[in-house]
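Apart from one protein chain that is not included, each protein chain of the complex appears where it belongs.
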Amino acid sequence: MSRSCLRSRTFKTIRWIVLVTTITFHLSPIAISSEGNSQISIVGGTLIDGTGAKPLEDAVVIIEGGEILDVGSRGQIELPEAAHRIQAHGQYIIPGLMDANVHLFRDVSVEFIARYEGRFEELIEEAAQISLKQGVTSVFDTWGPIQSLMNVRDRIDQGYVVGSRIFAAGNIVGFSGPFGREFNATASWTAAGEFIERVNEKFTKNVGPDLLWMTPDQVGLEIKEYINLGIDFLKYGSSAHDCTGCSGFPQPLGLNSMLMFSPAVQEVIVNTSHKAGITVQSHSSSVESLRLALVAGVDLLQHASETGPTPIPDATIRLMVEKGVYAAELPRTQNRLRFELENPELLHRPREHTQVLEENLIRLINAGVAIVMATDSGVSNPVKTEVEAGGQDFGAEHPEELGEAHFLWFKAMQSKGMKPMEMLLAATRNVAAAYGKLDSLGTIEKGKLADLVILGGDPLRDVNNYRKIRAVVKGGVLVDRAALPIRKVLTSRNQP
Amino acid sequence: MSRSCLRSRTFKTIRWIVLVTTITFHLSPIAISSEGNSQISIVGGTLIDGTGAKPLEDAVVIIEGGEILDVGSRGQIELPEAAHRIQAHGQYIIPGLMDANVHLFRDVSVEFIARYEGRFEELIEEAAQISLKQGVTSVFDTWGPIQSLMNVRDRIDQGYVVGSRIFAAGNIVGFSGPFGREFNATASWTAAGEFIERVNEKFTKNVGPDLLWMTPDQVGLEIKEYINLGIDFLKYGSSAHDCTGCSGFPQPLGLNSMLMFSPAVQEVIVNTSHKAGITVQSHSSSVESLRLALVAGVDLLQHASETGPTPIPDATIRLMVEKGVYAAELPRTQNRLRFELENPELLHRPREHTQVLEENLIRLINAGVAIVMATDSGVSNPVKTEVEAGGQDFGAEHPEELGEAHFLWFKAMQSKGMKPMEMLLAATRNVAAAYGKLDSLGTIEKGKLADLVILGGDPLRDVNNYRKIRAVVKGGVLVDRAALPIRKVLTSRNQP
Amino acid sequence: MSRSCLRSRTFKTIRWIVLVTTITFHLSPIAISSEGNSQISIVGGTLIDGTGAKPLEDAVVIIEGGEILDVGSRGQIELPEAAHRIQAHGQYIIPGLMDANVHLFRDVSVEFIARYEGRFEELIEEAAQISLKQGVTSVFDTWGPIQSLMNVRDRIDQGYVVGSRIFAAGNIVGFSGPFGREFNATASWTAAGEFIERVNEKFTKNVGPDLLWMTPDQVGLEIKEYINLGIDFLKYGSSAHDCTGCSGFPQPLGLNSMLMFSPAVQEVIVNTSHKAGITVQSHSSSVESLRLALVAGVDLLQHASETGPTPIPDATIRLMVEKGVYAAELPRTQNRLRFELENPELLHRPREHTQVLEENLIRLINAGVAIVMATDSGVSNPVKTEVEAGGQDFGAEHPEELGEAHFLWFKAMQSKGMKPMEMLLAATRNVAAAYGKLDSLGTIEKGKLADLVILGGDPLRDVNNYRKIRAVVKGGVLVDRAALPIRKVLTSRNQP
Partner (left out) sequence: MSRSCLRSRTFKTIRWIVLVTTITFHLSPIAISSEGNSQISIVGGTLIDGTGAKPLEDAVVIIEGGEILDVGSRGQIELPEAAHRIQAHGQYIIPGLMDANVHLFRDVSVEFIARYEGRFEELIEEAAQISLKQGVTSVFDTWGPIQSLMNVRDRIDQGYVVGSRIFAAGNIVGFSGPFGREFNATASWTAAGEFIERVNEKFTKNVGPDLLWMTPDQVGLEIKEYINLGIDFLKYGSSAHDCTGCSGFPQPLGLNSMLMFSPAVQEVIVNTSHKAGITVQSHSSSVESLRLALVAGVDLLQHASETGPTPIPDATIRLMVEKGVYAAELPRTQNRLRFELENPELLHRPREHTQVLEENLIRLINAGVAIVMATDSGVSNPVKTEVEAGGQDFGAEHPEELGEAHFLWFKAMQSKGMKPMEMLLAATRNVAAAYGKLDSLGTIEKGKLADLVILGGDPLRDVNNYRKIRAVVKGGVLVDRAALPIRKVLTSRNQP
């Protein structure tokens, strides 16, 4: 999506901002703030603006009409009279965090989807609010039910619903829906055919597994049609995926090592996306699928470090650097790493694969590959109604819990050797750059959208300070964090 | 439940009455009609009063306060002035039909229960309305989620909701819940443990499979506690049950031939129930489980004719007659019988079993066993979201569709040789008698509750005339049949 | 089987003798030793004769023609000249051990049975030799492929094959074959129908699950026909069985608490067996199934202590004592008990059930119930080709390994408080008595078959001394223990 397009979406927000919750069953909207149109000035804090520049002490940020009106040292900038003023002495102002890989809807069990069919948007809203509450002002949803995601995205953009700014890909091109090969391959054994198809169609639209049968030209036409639905970016499978454990049945299939699309098809997918003005990314899980995606010209590689038992060849890493591609990485904290190495069967991932993944990631960092924050996170059900047979107790420091995962990301990447400022950029500016949103997002600079987080401690000194959130501002509006999520659905203890 | 108890329940109905629509979440009852209190006179029809007496032409029935105030030949009875008068010339007045075996909630797939968890009562209301619409003024629900059934039962009795009069047993004592041995034995492979347990508990309460481990005394205590929940009658498993096809997996287990309880335990179950003033019935599916239930002293035998490959011994039939026990039978029409014999694998029932069942039924009729109408029926989902792998296309004249099944019952029993008047009594008076409700239900006699159906043709001449319903009166209130079911849930085409 | 019958079987043995090796396809028996007919004198050991009498020091046992010719103190008995003399100073002579519950064939996986179909007898011979080697001169096989068992039984009796004396029941009346409800209920999902049926028929003969459908009279006829096959004793299911884990699939069915046969049918089974001159025993696993079997008049109760979560009522224990019924018990050592309590899920047995079982067993001992040694043991595959998904790693002191299990039995029963002499009698005389074989087996008395074991230490002082086997004599023949098993099949490391 081009700058102007995003801008127009956002502008509407600013004009209409009422911060209403969904009206379905909601008897009264809760106004979180009506200051979207008015000025806010943040005064006296240390500004880490996301450009990589040295932190600026005693800074001032002036927000108006949802944008950054001005930013600089106190004294250099005239403080408006009437503005809502936030005193930030001793605090740290950073750009709103951006997560390059989330799933606002994630569970693929028959039980879960039967229960929430028709209520996907409620779940997505709840997830977007959990995320925003923790300082993630933009999320990139890389697999999910596209129409529901776009509906919530638009309601948030238009100010009817509060939540993280959503950018959505919908299906991973070539993948099945939740009740299919890549996710829950045995769902059809226990659920009705009509239900299976109805649900899968919500996820695959016209870019499901059928595309694997097609010629490059045919795939190109489908991609064009799919982009026209209004997706924000495109993701395709360079290799396949198996979700052993998702269904409660063992699925020892090894799909992760299989290729989805020939180079000719991948090239068509990339070119069609670029021609339509959106970025394109790959899902890969082997050295050859990674290399093919890179050669095809993707903008971003999801979990490039995931290559099974084979370390990424040096030549491939060099190519990543040369091409300036972004790598969205999902690191494990040391606690988590230990847990996974001790319980490989719980995660259906051989120990050797975990070790190679770890080494790959460190090599990527050291080689200077442009890394962006990604968590693959979603909302878990606290009363554990997911299928337990699949081994869903993910142990210490589970890296995939939305609202928590990004904090663990900093902790984990620090342990891999990434520098504090690099990490901050990876979670802000680089994500914006990777997705082509740098004109409006990713840094605290004059003219950009006013997405920022005020922390109670210096994140460059201690990654735990990312947790000390004092305020979140999104699109120039101060978020009422305590009220989020406004309606508990999945996180309610009164299930269902 | 004793007469006075039922009466007091019903009396309340009459006062507060009826023809209420459900409203979402039932915040407040809306009385659509207040005619429950006023008089109705039905004039000029032929009365078949359910006592076995000869039909009375040009009859008059006077209803007031929900009861039959008077009944007799025109001329003998003074017609009240102000009464709402129904002209019934050329029509036939019969007691409201009573179905001795229905399941207002029936589907046991993970998909279905996950979808409707928390909405059981909506489904039950819908089913009770579908049933009432077709002239069945009382239904005996012989397996289902007891609290939900009792809640709807009470709302109907109290006039907040319109529907068939419900009498409910809850669990079949000794059986698992829907996600267990007797119904969907493999649900636990694909659904969360907490969900499985939560759902099962709704059905089993304290009388699930654990009872099979117990001594007679221990079982007696549990039965007493269970009866105190407020159930209307008790049903227990003399033999077990397998529901091959229910789960989408083959379950070739042959549980149908296994015994559940020893004679000592069965005796305790029967005596405890009788002492509490409720009738007791058995589920049996083999010659020995049938005999044990009979010896234990049950009031009613569900599907006595179902004895696998072994014909019921003559001695057992003689004992049935001597004891005056009621047999609730589920006959097949000739079309249906042909279908089953041609497709034994679809129904997971060997052809030989079907043949023995058929012969048993005819022998029971000829021996003079007191038969009552039973259909085992429930509401199917018209958009077929049930698990199809289980072979749910039940072919021509599916005998288990609520609202249709009782019409097929007459057609089927006629083909077995049952006489018209016997059939009418089996569907009215005998059911009331079997369940100990003859003081208030089952016939059109002075002082009884005013449940009756007006038909456009003589049901004793042609069983198809049961379908020609001109009016249904329940508890003295004329049912607005066209409005039923008031809110389509399962039968809505906008699934889910 | 009457004494004379067994005697005539055995006499043949003595004539034709023993220590034969199997040869492939058994074209001709090879007599390795002809000493069956000659005399053996055992001199100078301490005799514990199995009658309960005080141990007799410096004893002499004279064996001839396969029988005990004389027994007494040295000095009282004239030692024959030419006899093969065994010096037993410092050693202990006890009757050959008898195991009241083994399975010479046991694995029910599709894989195993497909591999060994057509070779059952090889497995059974191997098992009978493993057992004999460890001092168990008689085994009572309580479930297995009857024709194969009888063939090996007869070859052993006739001296063509060496091995423990086999007495076999074949099917547990009412149970399915290995590929059915009681054992591997999902075999039919992965194996051919013809194979399934062919195998099941080998086990069920005419007394499989079909009997559950029948009237008492019909069952009686089947039992008579089955006994005529030549079985040695009869076992029936008073309750059912589930073998969770046997198939590699979870089978959460709870069949263990279900009854198989009505009291009337059980009575017919018992009476028909007794009339045919054989003993009858029950499989039970709940308090009511135990009580029904007892009332029906069985001679022996298998695992009476297994009653799920419910302790055996005192009245039932009193009845056991009054009736003088034998209880064949499978105790856990303390190590094993701890393992089971810590890993209930591995064994698919709730912790509470294990605790009740343990308490039951101690109560049976203290009440003076006549206990006999039983192990339920069979031969495991050392290269672990069984289905592992079923959790076949049974932990420390696995009580069900043939050749080892009986040693653990003494260790376990000692820890429950059983006295040394009681234990010895439970493993010798009582087993013979329970099975009606006391005229020829069970003690070292003049005229009985010469089955005895010479130990290197006093078994009444230390149960570990049962392991110090110096010699095994069966039917008057000294067993060449080192040569057993003669042909390794299942225990070969060159699988398959």
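Here the chain labels run A, B and C in written order, and each chain numbers its own residues starting at 1.
What we mean here is this: a residue touches a chain if its C-beta (ideal position, glycine included) is under 8 Å from a C-beta of that chain, and two chains touch if they have at least 3 such contacts.
What you are looking at is a predicted structure, and each value in this text was computed from that prediction instead of being measured.
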Touched by the hidden chain, restricted to displayed chains: A, C
From C:F112, C:F233 or C:Y435, residue that would touch the chain that is not displayed: C:F112
Given A:G52, A:G118 or A:G254, the one touching the chain that is not displayed: A:G254
Touching residue (missing chain; options A:V207, A:I223 or A:V287): A:V287
Residues from chain C at the interface with the omitted partner, ascending: 109-112, 114-115, 117-118, 186, 189-195, 247-249, 383-389, 496
Residues of chain A (touch criterion as defined above) contacting the omitted chain: 176, 180-181, 185, 188-189, 209-210, 212-216, 218, 240, 250-255, 257-265, 286-289, 291-292, 307-310, 313
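Going forward, only the chains that are shown with their structure count from here on.
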Central chain of the complex, centres being mean CA coordinates: B
Between chain C and chain A, distance of the C-alpha-averaged centres to the nearest whole Å: 64
Residues within chain C bordering two or more other chains: none
